[in-house]
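The following block contains the structure, expressed as structure tokens.
Removed: one protein chain of the complex. Kept in place: all other protein chains.
So, chain A:
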Amino acid sequence: MDEQEESQPSAATEGIDGRVAEHQIREEGEQDVNGQTQARIESSPNFIGRHRMAAAMSHLHNQINIIQEELDLLETYGESSLVCKEVILSVESIPDPLLTETIGPVEISWDRWFKATNNSRSNKRWI
């Protein structure tokens, strides 16, 4: 797809006519299974401008800033046990029709799935 190629930045060598040849450098979009960014250089000559390279660098610098911000914020967060406590409190405070044991109040309408409807041929409950 053209758009894929557009977003791939490249290193450049000057060609005879002054245009720049491209050696493909894979970008953030090409990640291996560990999420590591690949920076392989392949020599497949193409001709693009230096601005493509600048865009790639800018993108990388954005990523560096974003990750650094997250690292800084991480220092202010507590351990996961604090969050786990919140989760239990939240779960146990809401009435749940699908549990065998739940806090109230219980709504009568929860059981509407087992009431005989006007269309049914008998008044038998479903189970």
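We adopt the following convention: a contact is a pair of C-beta atoms (placed from the backbone, for glycine too) under 8 Å apart; a residue touches a chain by one contact, two chains touch by 3 or more; residues count from 1.
Please note the rule applied: contacts and distances are computed from a predicted model.
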Unshown chain, UniProt name, "MKS transition zone complex subunit 1", "EF-hand domain-containing protein", "Ribosomal protein" or "Guanine nucleotide-binding protein subunit beta"?
"Guanine nucleotide-binding protein subunit beta"
Where chain A meets the chain that is not shown, the residues are 3, 6-7, 9, 11-14, 20, 23, 25, 28-29, 31, 33, 35-37, 39, 41, 50, 53, 55-57, 59-64, 66-68, 70-71, 74, 77-81, 83-88, 90-104, 106-107, 109-114, 117, 119, 126-127
